[in-house]
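With one protein chain removed, the remaining protein chains of the complex are shown where they sit.
A and B label the chains in the order they appear, each numbered from 1.
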Amino acid sequence: MWAGEIQVAINSDQDIVLARQKGRVMATELGFSTGDATLIATAISELARNIISYARKGQITLKMVNALNRQGISVIATDDGPGIPDIRQALRDGFSTSGSLGLGLPGVRRLMDEFEITSQPGRGTIVAVKKWRQ
Amino acid sequence: MEVPILKQGAVLIATFQAALSDADLNNLRMGLVQQVVKFRSRAVIVDVTAMDVMDSFASRTLREIALMIRLRGAETVIVGIQPEVAFAMVQLGLTLEGVATALDLEEGLAYLSEKFKTTN
Partner (left out) sequence: MSKSESTSKDSEARSNPGVDLVRSEASSELLRELVAHLRQNRTQLREEWVVRISETRLLTAMTKEEIFAEATSIYDSYVEALETEAFEALQAYARNLSERIIPRGVETHEVVGIVLLLRDVLARSLFEKYQTDFKKLNRILDAYEPAANRIANTVAVGFVQERERVIRQQQEAIRELSTPVLQVRERLLILPIIGVIDPQRARQLTEQLLRGIRTNRAKVVVIDITGVAAMDLTVANNLVQTVEASRLLGATVIVTGLSPEIAQTLVTIGVDLGKMNTVGDLQGGIEQAERLLGYKVEKLAEPR
């Protein structure tokens, strides 16, 4: 039996694996296909990785969301790190560029259906993404 | 987490497990290069069939492994990427460019024997 909301503290690289495993389990229980569950787990991995790389620690919150007549999963990555000075730059999407440089945020946005980011230098970062079940 | 590395003639076969942490991947990178030197291997097959997620760090590590092994005169082939994982990877822009890939172990070995035939 799973709770409505799961929070994973991100303090070390092992927490990255933990967060994405929990994400996959929740996605599967919510009825997402294996392919979609993989996309969600990959997005969580990247978001958790960003937290470790740029803020050293933070948190990933997973929960089910409902809207009209569809269900989905919400992933919120928060940290109290240095913040992102130029969000537009970070989100600039070069389709043919490698995602292994920088924050990989355009990639995360492609993996999910909805993407929202709030960040200010010195105030930390919140990235909220959602994926809806077909 | 221990990753089994088998030796099959001049080829080393490393089978990656599912939940490898960053530290595990770093150790693997070192370990594989050492083994290539020790056994004077001509090729390494990295089997990632069990990996259910391949993120930017894993992808970068695989490319670095291939690079370091090439510096030792050996070839690397990545095999066993799952269809769903491949799809997620290209969404993130991770294409493992410059690294040879094959469907599975059997295809990987076939690729290598073809390659060794033509270069001999």
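Here is the rule we go by: a residue touches a chain if its C-beta (ideal position, glycine included) is under 8 Å from a C-beta of that chain, and two chains touch if they have at least 3 such contacts.
Because the structure is a prediction, the values reported are computed rather than measured.
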item: Candidates B:Val33, B:Ile65, B:Ile81 or B:Leu109 - the one touching the absent chain; value: B:Ile81
item: Chain B, residues in touch with the chain not shown (by the definition above); value: 78-79, 81-84, 86-87, 89-91, 95-96, 101-103, 107, 111
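Following the convention adopted for this analysis, only the chains that are shown with their structure count from here on.
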item: Centre distance in Å when chain A and chain B are each reduced to the mean of their C-alpha atoms; value: 27
item: Residues on chain B engaged by chain A in the complex (per definition of touch); value: 19-23, 52-57, 59-60, 82-85, 87-89, 91-95, 97
item: Footprint of chain B on chain A - complex, ascending; value: 13-14, 16-17, 20-21, 24, 34-35, 37-39, 41-42, 45-46, 49, 95-100, 104, 106-108, 110-111
